[in-house]
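Excluded from the complex is one protein chain; the other protein chains are retained at their positions.
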Amino acid sequence: MPELIAKSALDGRSMNVGGVTLAEVQVGPITSIAVLPGGTKAVAKGLRPLGLSMPEPNSFHERKGARIVWTGREQAFLIGVDCPALEGAAVTDQSDGWTVLALSGPAAVDVLARLVPTDLRLGACPVGRALRTGVNHMNAVILRTGDYAFEIMVFRSMARTAWHELETATHMVAARAGVKI
Amino acid sequence: MRYSGLKVITEGLFGNRGWTPAWRDPAPKAEYDVIIIGGGGHGLSTAYYLAKNHGITNVAVLEKGYLGGGNVGRNTTIVRANYFLPGNSEFYSHSLKLWEGLEAELNYNVMHSQRGLINLFHSDGQRDAFVRRGNAMINQGDDAILLDRDGVREHLPYLDFDNTRFPIYGGLLHPRGGTARHDAVAWGYARGADRRGVDLIQNCEVTGIDIQGGKVVGVQTTRGAIRARRVGIVVAGRSSQVAAMAGMRLPIESHVLQAFVTEGLKPVINHVVSFGMGHFYISQSDKGGLVFGGDLDFYASYAARGNLPMVEHVMEAGMTLMPMIGRAKVLRSWGGIMDMTPDGSPIIDRTHVEGLFIDCGWNYGGFKAVPASGWCMAHLMATGEPHEVARKFRLDRFATGHLLDEEGTGSQHNLH
Amino acid sequence: MRLTCPLCGERDRREFYYYGAEDYLHRPGEGASLAEWDSYLHLRDNVAGVVRDLWYHEAGCAQWLVVTRNTVTHEISGVELVAERAK
Partner (left out) sequence: MRVDGKGLIDRTKPVRFRFDGRDYAGYKGDTLASALLANDVRLVGRSFKYHRPRGVLTAGSEEPNALVEVVGPSNKTPNVRATVQEVFEGLVTQSQNRLGSLRFDLLAVNDYLSPFLSAGFYYKTFMWPRAFWEGLYEPLIRRAAGLGSLSGRHDEGVYEKAFAFCDVLVIGSGPAGLMAALTAGRAGADVILCEESHALGGRLLSDGGTIGGLPAGDWVAQVVAELEALPNVRIMARTTVTGAYDHGTYGALERVGLHKPARPNLPRECFWRIVAKHAVLASGALERPVAFENNDRPGIMMASAVRTYLNRYGVVPGRRVTLFANTDQARGVARDLMAAGVTVAAIVDPRPDASSVEDCPVHVGAEVIGSRGRLGLSGIQVRKGSEIIEIETDCLAMSGGWNPTLHLTCHMNGRPRWSEELAAFVPMEGAVPGLVAVGAANGSFSTHGALVTGHAAALKAVEALGRKVSVAVPEAEDMPYRIKALWAVEGTGRAWLDFANDVTTKDVKLAAQEGFRSVEHMKRYTTQGMAPDQGKNSNVAALAVLADATGRGIPETGTTTFRPPYVPVSIAAMGAGGRAEGFAPQRFLTSDQASRDRGAPMIEAGLWYRPSYFPKPGETTWREACDREVMMVRQAVGVTDVSTLGKIDIQGRDAGRFLDFVYTNTFSTLPVGRVRYGLMLREDGHVLDDGTSARLGEDHYLMTTTTAAAGLVMRHLDFVHQAFCADWQVRFISVTEAWAQFAVAGPKARELVQSFLETPVELPFMGEAPVRIGGVDGRLFRISFSGEEGYEIAVPTRYGEALFRDLVARAETMGGGPYGMEALNVLRIEKGFITHAEIHGRVTAHDIGMEKMVSAKKDCIGKAAATRPGMWGPEREQLVGLKANAPISAGAHLFVPGTEVHRETDQGYVTSVCWSPTVGAWLGLAFLKDGRARHGEKIRLVDHLRGLDVICEVTNPVFHDPEGEKLRA
């Protein structure tokens, strides 16, 4: 019988440069919930035991380690807990499809400004925002988890590129910090 | 006045006072045998060949702005005959032959320079597709050479062969491909047509097409009505609007294509080079500017201005392919309006209105087609029959499914 | 250029894919003539002015959008979801 060892895309890599920390993090199960026509009520009922509901566009909620993230029209990712049986929705396991990178530090937003074409100023993107957008040429889901903290979900096969681009941007931001105008 | 080196010297010695206007500035007459709507490259060459090949000289070219103000003066000046589908092959082959005699034909130096065009490929599959193309070019009587990686390196040693996202497998060299001085082509044909009696009428916008009993009888313009039994619509970038004056709905969507030129630099790129994995092609003008471009901005537009994402994509492609150009500075960008057809090939055809002809849908391949387009449109308008090398450029081919889709991207206008 | 996705909000043009005129929404039914198909697939008003065309929020929510837009000024006056459009 084969012994199947689980591996993440980046082996849990982390780094810290110029006060910015970048790390691959494990978030547990990720389940896509796509509500079928007429299924709204049934889905709401199914999620109730978790204390969660389908999130408004561009937002995510957390409760007791479980997180529900808006990912599209009538669609959300339930993260961190196994998905309960749901009526009225297409439920698809996405746990292995994504690599999640946590980026934090006062300059984290400057690092992302090198790669993300979306307004990430705190006023426009407060804590609790979930954005479907791009990280350079890659599609991503970006969660604002703190004033100075983000989680970035990218396709697992592109994790190395995502890491490389975030790392490069972090180094460039750090190099500038020593520059006086 | 005949131009020559001797003439340049004698005029130079006498203060250049003897040069005369390159063309007249006539007022429109009440009637012509033929009216060409559009004073761009294709319209001017149509008028020229009507006069030259068919002896039809009572012709007016009506231009709403200034001669050569459209795409003939806003392109990346590439001249090539590297198509592979029957229908396109013979047409562009014919056009290239006309280019090769154009200076002598027009007594105007259009600076046609056959410096060679290299299409790079980056996978086995792309190589096979280019081999198919190259063989089609040779079957047509044109030239093509398959270069392997080392062959490309000999011609283009400055490419990044070692550290690139999509390695260079080789290239298809089209030795007779090259560039020309874009404005000069328009001016050369304009001067040639004018010398043969064609009236080039600038600042004269056509506002209506007069049709009686299914036949065209003339046009309405901002300078009055002008009668003619034969009218040609040759207005790239405005085809749908002018055709609509005759009640036509064309298989065209108009898009912006951007191009760029850098500050002058000493010679560094001798060929025309195109990248196979991103939208980027480049050559260097005689003045030293790197002239390059990419793909459409992809959304329908008449704004003649581009947006940044495509600019950035083109620059990024340049940096991955030939990072030696990184420190060249982009001086100017511009946008032309491309009339995109659902198969990427043009239309030279009659219309449902007798006496009304249309030459349109050049996508972004119009510049190199200027001589043959005029040649074939003139033939069609003079004889009523399509020219042999343009007989597949039919208006109804989308309805019938006889498509000329070189890109293989299907009926989506902006993908060609 | 920026588009306002009805779901995601205002976003850079680079997140979107452009398809073509709204005509593509009006698919001829079974038994339609080839002329109708030609009109559907190929013929376009191609207006220099206000058009309705189709965009896809490819790097965003994956929704197809009908965008009301001026092809001369690039002014955008409306964006709606294809899936929820008023039919």
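Residue numbering begins at 1 within each chain, and the chains themselves are lettered A, B and C in the order written.
Simple rule for what comes next: a contact is a pair of C-beta atoms (placed from the backbone, for glycine too) under 8 Å apart; a residue touches a chain by one contact, two chains touch by 3 or more.
Everything numeric here is computed off the predicted structure, so don't read it as measured data.
A.B. asks: Counting the whole assembly, list the visible chains that the omitted chain makes contact with.
C.D. replies: Listed by label, the shown chains it touches are A, B, C.
A.B. asks: Which residue, B:107, B:220 or B:241, contacts the hidden chain when the whole complex is considered?
C.D. replies: B:107
A.B. asks: Take the complete complex as the reference. Which residues in subunit A touch the chain that isn't displayed?
C.D. replies: 1-8, 32, 34-37, 75, 89-98, 113-114, 116-119, 121, 123-124, 136-138, 155-158, 160-162, 164-165, 169, 171-172, 174-176, 179, 181
A.B. asks: So which bits of subunit B touch the chain we can't see?
C.D. replies: With respect to the unshown chain, the touching residues of subunit B are 3-5, 7-9, 12-13, 15-16, 19-23, 25, 65-69, 73, 86, 89-90, 103-104, 107-115, 122-123, 125, 127-136, 138-141, 144-146, 157-158, 160, 163-167, 181, 183-184, 187-188, 202, 262-268, 277-278, 284, 286-288, 303-305, 307-308, 311-312, 314-320, 323-334, 342, 397, 399-403, 405, 407-411.
A.B. asks: Provide the residue numbers of subunit C that touch the chain removed from this figure.
C.D. replies: 1-2, 12-13, 17, 19, 24-25, 27-28, 30, 32, 34, 37, 41, 56, 58, 62-64, 74-76, 81-84
In this section, only the chains that are shown with their structure count from here on.
A.B. asks: Roughly how many whole angstrom separate the Cα centroids of subunit A and subunit B?
C.D. replies: Computed from C-alpha means, the inter-chain centre distance equals 48 Å.
A.B. asks: Measure off the straight-line distance from the CA centroid of subunit B to the CA centroid of subunit C, and report it in whole Å.
C.D. replies: 29
A.B. asks: Quick one: which residues in subunit C touch 2 or more of the other chains?
C.D. replies: Residues 12, 14.
A.B. asks: Quick one: which residues in subunit A touch 2 or more of the other chains?
C.D. replies: Answer for subunit A, listing residues that touch two or more other chains: there are none.
A.B. asks: Using the touch definition up top, name the residues of subunit C that touch subunit B in the complex.
C.D. replies: 1, 12-14, 17-21, 34-35, 38-39, 41-48, 51, 53, 55, 69, 71-74
A.B. asks: For the complex, which residues does subunit C have touching subunit A?
C.D. replies: Touch residues, subunit C against subunit A: 7-12, 14-15, 57-63, 81, 83.
A.B. asks: Would you mind writing out the residues of subunit A in touch with subunit C in their complex?
C.D. replies: 57-58, 71-73, 117-119, 131-134, 139
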